[in-house]
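Beneath this line is the structure, given in structure tokens, with notes to follow.
All protein chains but one are shown in place.
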Amino acid sequence: MRAGRHFLQIPGPTNVPDRVLQAIARPTIDHRGPEFAALGRRVLTGLRQVFRTEQPVIVYPSSGTGAWEAALVNTLSPGDAVLMYETGHFSTLWSQMAGRLGLDVEVLAGDWRTGVDAGRIHDALTAAPDRYRAVAVVHNETSTGVTSDVAAVRRALDEAGSDALLLADTISSLGSIDYRHDEWGVDVTVCGSQKGLMLPPGLGFNAISAKARAATGKARLPRSYWDWEDMLATADDGFFPYTPATNLLYGLAEAIDLLLEEGLDQVFARHDRHGEATRRAVEHWGLELLATVPDQRSSALTAVLLPEGHDADHFRRVALERFDVSLGAGLARLRGRVFRIGHLGDFNDLMLAGTLAGVEAALRLAGVPIKGGGVEAAMAYLAEQP
Amino acid sequence: MRAGRHFLQIPGPTNVPDRVLQAIARPTIDHRGPEFAALGRRVLTGLRQVFRTEQPVIVYPSSGTGAWEAALVNTLSPGDAVLMYETGHFSTLWSQMAGRLGLDVEVLAGDWRTGVDAGRIHDALTAAPDRYRAVAVVHNETSTGVTSDVAAVRRALDEAGSDALLLADTISSLGSIDYRHDEWGVDVTVCGSQKGLMLPPGLGFNAISAKARAATGKARLPRSYWDWEDMLATADDGFFPYTPATNLLYGLAEAIDLLLEEGLDQVFARHDRHGEATRRAVEHWGLELLATVPDQRSSALTAVLLPEGHDADHFRRVALERFDVSLGAGLARLRGRVFRIGHLGDFNDLMLAGTLAGVEAALRLAGVPIKGGGVEAAMAYLAEQP
Amino acid sequence: MRAGRHFLQIPGPTNVPDRVLQAIARPTIDHRGPEFAALGRRVLTGLRQVFRTEQPVIVYPSSGTGAWEAALVNTLSPGDAVLMYETGHFSTLWSQMAGRLGLDVEVLAGDWRTGVDAGRIHDALTAAPDRYRAVAVVHNETSTGVTSDVAAVRRALDEAGSDALLLADTISSLGSIDYRHDEWGVDVTVCGSQKGLMLPPGLGFNAISAKARAATGKARLPRSYWDWEDMLATADDGFFPYTPATNLLYGLAEAIDLLLEEGLDQVFARHDRHGEATRRAVEHWGLELLATVPDQRSSALTAVLLPEGHDADHFRRVALERFDVSLGAGLARLRGRVFRIGHLGDFNDLMLAGTLAGVEAALRLAGVPIKGGGVEAAMAYLAEQP
Partner (left out) sequence: MRAGRHFLQIPGPTNVPDRVLQAIARPTIDHRGPEFAALGRRVLTGLRQVFRTEQPVIVYPSSGTGAWEAALVNTLSPGDAVLMYETGHFSTLWSQMAGRLGLDVEVLAGDWRTGVDAGRIHDALTAAPDRYRAVAVVHNETSTGVTSDVAAVRRALDEAGSDALLLADTISSLGSIDYRHDEWGVDVTVCGSQKGLMLPPGLGFNAISAKARAATGKARLPRSYWDWEDMLATADDGFFPYTPATNLLYGLAEAIDLLLEEGLDQVFARHDRHGEATRRAVEHWGLELLATVPDQRSSALTAVLLPEGHDADHFRRVALERFDVSLGAGLARLRGRVFRIGHLGDFNDLMLAGTLAGVEAALRLAGVPIKGGGVEAAMAYLAEQP
């Protein structure tokens, strides 16, 4: 048994607030009774504020991966062409899933250090008019710490005259980074519970547009569990077609309250501030940020490249063993070269300071050459920016 | 705010023990770290004892409905013939799902009051040799309170020389009624967390045989989220291919401990005893049990028919409003005619006495003609049978 | 490990509502900071509503026994005469405490089956004018299930022209049975947290009148921990002179909310109804209520005499082992002859039905001759009286 609180600074699951943990420990109730109906309506309404939409949001007992699948099977048919953009490991997993489900996936290759280039999407759409039924992008690529401009992707579709659906993954951005389902014209927004929503994992979300919903009529991928129409049939009453994950919904109601009590704009500003403070520490240390384009750098997490010859997984083990801090690994092609600091969710200045102090000390213990004082640089910024 | 504890006596979700509720409120951890690995191995190993299998058990972040889908998509191809047996509402939902997924479903019609007639399965299999790729039955039909003999179904397949896979739904029986995945030769056992496992909803399970696993090679239904092979690739290390529902897994570990501490045979005997006590009350009241065959009557729940002219949903509302007890509704063709008493999960004699007292009093208030003394009859039995 | 929920039906500690249990599990805070100040003011204000007083209520980290001591040491001097009335074991313990603290205690002997006879107090006061500095009574004698008329005691003092302080113990009545500190002219009301206030044990209370407070000036019993003036010095700011039991105060705030949400009059009516239902069961069984005077029978608990030759503690063991219900023992001179059913606190009809079913069955198993049907008699009453 280790004393003190573990620092869970992977980019999700994030630290779950005590109010949410307590909420999910309340006794389970009848999911067909009046008390549940009130809960169901409360979360389904509250979620619209968080997704910034007037349209329905669907909640699955699933991980975010399930919500990816739901977005595809509700809107597409076998062989449909989908244009996806490779921003990193998670966009890659999503496109692999699309392939396994029988879709015709075209991936615009990326360098895992930059976000979506909307111009390339525009070009692909104009090069093959009417080919794509959907364009799918990841808003915040969790494997790289790069945020993409979803509104720009929307404009690219519009300018190309495409009627493809726009699907966006906000798994590691919703509730952390400004996102606007309606205003940005997204057709399906995919999310999960365990990042900015500050819940344990176990819930997946689809926010859908009228156009997406209409697409279900022609979509021929087999579906049952993920079927939106079953979900929507009882949603207005606050009910679900099969047994929902009641206790996680208790937590969701509480988490929505927390976000709205703080105010979404305040939440985003807090994340922006912690992102910038983290980057100041990294740059002070003399390490390289994986994200090369400054205004694409994520407010939810920061991925850091280690110099050649240094093993990021060794460093992460030192950090865990010596300082009880969990950091994110480099994934797939970034394995061993990168570590990731999550600074999203229920988080504050001194948790960040503790995290960065652990990173700084563990980098030294792992023999990575750095310049000291990164925590101080971060704190100096935070002190200036209340 | 109502004083006192709600009596959650629907046939699931069931009352979640405090130890389980507290477990799920522990801080979420890194699902890729060593502490999680220990948890993952612990639950995946412990589940084998509960399913009585030496073979793998897969855990999804999903409801039991998702585990139904997983059983089908991992083993079957579009157009494959599946023989299903109508025992009630849930077997019907499962067969509808199979149809929606593109399978060729043959349903052996039932009367919603009796269990699977294995002879009819034998006949169907011999009438169309080699036609069926799978036979699917529900072990305990939650809508009717009827338990079927799964071992007899196995024998029917064997005697018919069928090599169809045997799929069994144990959503409302596992951890409540004796069930033996290996001994009975089941290929896929489907389960959910919120009944005999005493967890909140949000986890789905597939226990699989070597034959089922081999079937994945030829199964062509599209799958990604539900893919067993992805799950099995990391299961020995205690990990999952995508973010698992960590906090529910904490609860699962605790629930498995609770079951094994009490002893599975004791758990089953406890349920049998409560089932019999409940039936004695019902019969004392002069009401009719939905389940017509005595040895098919479920130890997990009891469905009760109201006399003509009495609305079971009105009665249930009276019970809820006046006595704060939630009872199960009659479903689909049984709507309004039946109510269901759940007596499974974390339950004891006085919880049953309280439940039956509420039912008895609410029946009277709802104007249903009954003979008083049902609680006493039940308690007399319980007192005799320690 | 036993399945299902324990029935904690001793007359305190009572069943603690989940909302209160969760509240006490919140992280401890700085007891000198602004967040605590808000909590302190909230509970100190809310308690006044529960005690029905406009005057201060003091909260100690202590049991109710400590609050007894506080009432004495703040108001009295060594050798002061105190008139106490023997209603049972707890009044006896309180008078023994008074003796140990150096007071001159006069006890009006009682039969442990009836409440305070205010006439005898009047007589004692008039027989020795100016002798007594305080009169102390127990509002609801937890050892016997007898409630006394505190307003009548007040009138007795007034009619006797006594200026003695009136001290009343409401440990097992406050929040369960109507009690009015101001209207009834009580000078010190003593209470504890673990009964009608639905908290775990660990808090003691003194509600005090202006007269009681004025008495501290002359009171010479040594005191420091219990000193009211230290407590009152910071109470308006919500603070305490030494570290308070913060987490129990979280629970207290929640418990006050629960009582006020339900409404005190509703709370009392609920307890009256459960007291009457319990008595109907007992009388139906043919057993004797310890409390002989009907309108003194407690709404918080019921003490039941077993017939000669039957050991109440044996019966209680049977009830605990076979039915997992904790019942109160007969205390001191009632040991082995009496058992007590607590029906106070967070309680409802079906919890009572379960409790009574357990008592009825265990009485039979213990060989106590009773007439069956007590639960039914109780439920019939409850069904008639919504």
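Observations on the model:
Think of it as A, B and C in the order they're written, each chain with its own count starting at 1.
By definition in this document, contacts are C-beta pairs under 8 Å (C-beta built on N, C-alpha and C of every residue); 3 or more make two chains touch, one makes a residue touch a chain.
Predicted, not measured: the structure shown is a model, and the values here were computed from it.
Touching the missing chain, out of C:62, C:140, C:176 or C:296, is residue C:62. If you put the hidden chain back, the residue from B:26, B:48 or B:180 that touches it is B:26. Touch with the hidden chain on the side of subunit C covers residues 6, 8, 10, 12-16, 21-22, 24-34, 60-66, 68-69, 78, 96-97, 100-102, 192, 194, 200-202, 221-225, 227, 241-248, 320, 326, 329. What subunit B contributes to its contact with the hidden chain is residues 18, 22, 25-27. For subunit A, the residues touching the absent chain in the complete assembly are 1-5, 7, 15, 258, 261-262, 267, 270, 322-325, 346-351, 353-355, 357-358, 360-361, 364-365, 372-373, 375-376, 379-380, 382-383, 386.
As a convention for this text, only the chains that are shown with their structure count from here on.
Residues touching across the subunit A and subunit B pair largely coincide in numbering: over half of the numbers involved belong to both copies.
Centre-to-centre separation between subunit B and subunit C, using Cα means, comes to 46 Å. Averaged C-alpha coordinates put the centre of subunit A at 34 Å from the centre of subunit B.
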